[in-house]
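Note that one protein chain of the assembly has been removed; the remaining protein chains are unaltered in position.
And then chain A:
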Amino acid sequence: MALNRDFLGRSFPPSEPYEVSRVKIREFADAIGDANPVYRDPEAAKAVGHPDVIAPPTFPIIVSLLDPGLADPDLGLDYSMVVHGAQQFAYTRPLRAGDVITTVTTITEIKSIGGNEKLTIETDVRTVEGELVCKSTNTIVEREAK
């Protein structure tokens, strides 16, 4: 279904603060099968210059995948037909345990490709103190119902 072009350029309100914890980082690292000690052991992280355990590079997807604003029925996105088209992260620094972050998501592109609809969103991940930690650019494709 064609997505509502009025949503192009729209930014959604900042998310509720999310606290990055050692436990969640370890759970995520376990789930991707990554045994790196800097995701688990604060001393190992400190040994390479981080104040606490850091999160794997793809961890920010947890806070940048599904802004509730994308569920607005007026946008017309059918999640059952959605696949992930592309993903990029630009990091100022790694996320780490103890960070309290909020995200602001903006719809930067809505485009038809064949019968599919392509939607690109950019998400700024900032600490509650205002430090930009990373920018996530996420392209999803709503496949044509057949």
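Here, contacts are C-beta pairs under 8 Å (C-beta built on N, C-alpha and C of every residue); 3 or more make two chains touch, one makes a residue touch a chain; residues count from 1.
In this text, contacts and distances are computed from a predicted model.
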Inquiry  = Suppose you had to identify the omitted chain by its UniProt name; would it be "Phosphoenolpyruvate-protein phosphotransferase", "MaoC family dehydratase", "HPr family phosphocarrier protein" or "Sugar ABC transporter permease"?
reply    = "MaoC family dehydratase"
Inquiry  = I need the residue numbers on chain A that touch the omitted chain, in ascending order.
reply    = 27-28, 30-34, 36, 38-39, 48-50, 54, 56-58, 61-62, 65-66, 79-91, 93-94, 137, 143, 146
